[in-house]
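Submitted below is the structure of interest, expressed as structure tokens.
All protein chains but one are shown at their positions in the complex.
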Amino acid sequence: MTRSLEVRRLRKIYDGHGRIVEAIGDLSFACAAGELVCIVGPSGAGKTTLLKCVAGLIAPTTGEVVLGDARVAGPPPGMAVVFQDYGRSLFPWLTVWRNVALPLENRGAPRGELHRLVDDALAEVGLADVHTAYPWQLSGGMQQRVAIARAIAYRPAILLMDEPFAAVDAQTRADLEDLTLRVWRRHGITLLFVTHDIDEAVYMAQRVLILSASPTHVIEDLAIDLAAERDQLATRSSPRFAELRGRVYEQIQRAKRAGAPAAGEVRP
Amino acid sequence: MTRALRGLARALALPVALFALWWLVSAGSKSFYMPPLRAILGAFGPTWSERWTSDVLPSIGRLLIGYAGAVLAGVALGVPLGGRPRLRAALEPALELFRAIPPPALVPVFLLLFGIGTPMKLLVIVSGAVWPVLLNTIEGVRAVDEVLADTCRCYGITGLARLRVLVLRGASPQIVTGMRQALSIAIILMVISEMFASSSGLGYAIVDFQRAFSIPQMWSGILLLGAIGVVLSLGFGVFEARALRWYHGQRTAHREGG
Partner (left out) sequence: MTRARHAGRRRAGGTPTLRWTARLGLGALGVAGVALVFELIPRAGVVSPRYLPPTSAMLGALGREAATAAFWRALLDTALGWALGLAIAVAAGAVAGVVIGSRRGLRASTASTIEFLRPIPSVALIPVAILLYGAQLRSTLLLVVYASFWPVLLQVIHGVTDVDPVARDTALSYRLSRWAMIRHLIVPTALPYLMTGVRLSAAVALILAITAELVIGSPGLGHEIEVARASSAVPVLYALILVVGLLGVAVNVGFRALERRVLAWHPSVRREVAA
């Protein structure tokens, strides 16, 4: 049962040993249920902080995150996250199969259903034949696919991905992007995808949220009106893709210039 | 097959050579304190066949029970301490002091409080062997990977499940390091507790022989003690290799840039 996401006037201030940093300043947006939204912004724009607030891993200073009809105060049930650092998000002492099955086991899923979900997820990401391997025996791309399989098997209401393909080589990244799109389309989950790669964001999204530099807020909410069927070759070489990409790039450059070095510091 | 045999041969070469050297050098020894190796080995059979069930097995039994107790106590105390920085900061100086007391120095105290007997001996073993386990458990729990911990939070793995699935497994390499150190300490303390104030046991037997100037028997006891140490160490190595198979595999993969 996929749910909608709404972020209302999110603000996050860090107090780091005397220096106060306003990582996020008044950020609001909404995703409809089943929508794929990408978030891009200059580095240090607090993208990961935003994702962690949405995931309930850290508490915002003010503002709120609403998932479906429930306010998020701590990691909500029905949410799955795929982190950038796949090497550290998979349990090295469990096989691939056990890794994917773990959240379901913990939730108390009945055996038959559990096996079905796990096998299905592994087949979907193309790892059915390595389910007895350990994560560290696999390549980076395959490890990230395990993480994705784990997320899918969980049948979450919303899937968050934090720069998941940043640490993977370009070839593998393309495969993983397409895999994500397939998975999203098949399950119809709400998907919030954070990335620093503008091309990736435009390629994958239905909407792109462009963030400013610190203190972060949404500069523009860009609707991506490309064809629903995305193709690495055709879509990326289409003129409309270049236009959208150019628009995003321009906005981010402007954001970078507007952000002075000391921006984000709120002196007491 | 031949490669394994060659490896074994290489491993045994020096020890066998040293043993042979010892045999040869001491063969004509008239020294009272360093009898010929042949005499020592000859004394092995008669001495220990009768003392096997009365002294050696009980000693080993106490050692294993004390060791198990130390491991359980160390992990049970180490997990909460590892996860609570404030508690750890409060207890750290006191723990530093207690662990710096050489366990043999506590033997007189335990004698006073518990008299001669098995409880005293077990307590001596636990009091010394618990520290490496405790300290390494704390370190292991502290170093649980942050990303893994976040993953558990996201998927709703909390409480007891989190302890079992994340904390204990994640800290296990460190805990096993502590267990290895604890084993050597446990052996030493088992012997000391018996040398000191006891009427049975392997340590007691060795000291008894020394007091009665039964030198070959004394040396045979020392050899037996050494052999027990080696066997337990090898056994532990086997346990470690199996329990931490995933860890060794992961480290090899990292080293090779996987």
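As written, the chains take the letters A and B, and residue 1 is the first residue of each chain.
We take it that contacts are C-beta pairs under 8 Å (C-beta built on N, C-alpha and C of every residue); 3 or more make two chains touch, one makes a residue touch a chain.
For clarity, every value in this text was computed on a predicted model and none was experimentally measured.
Touched by the hidden chain within the whole complex are the displayed chains B. Screening B:V56, B:M120, B:I206 or B:L244 for touch with the missing chain picks out B:I206. Of the residues in subunit B, those that touch the hidden partner chain are 10-15, 18, 33, 83, 85-86, 89-94, 96-109, 111-113, 132, 135-136, 139, 141-147, 149, 153, 173-174, 177, 181, 184, 187-188, 191-192, 195-196, 203, 206-207, 209-210, 215, 218, 222, 225-226, 229-230, 232-233, 251.
Just so it is clear, only the chains that are shown with their structure count from here on.
Mean C-alpha position of subunit A lies 48 Å from that of subunit B.
Interface of subunit B with subunit A (complex): residues 145-148, 150-151, 153-157, 161, 165-166, 169, 172, 246-247, 249-250, 253-254, 258. Within the complex, the subunit A residues that touch subunit B are 55-57, 74-75, 77, 79-81, 83, 85, 88-89, 91-93, 102-103, 106-107, 134, 136-137, 154.
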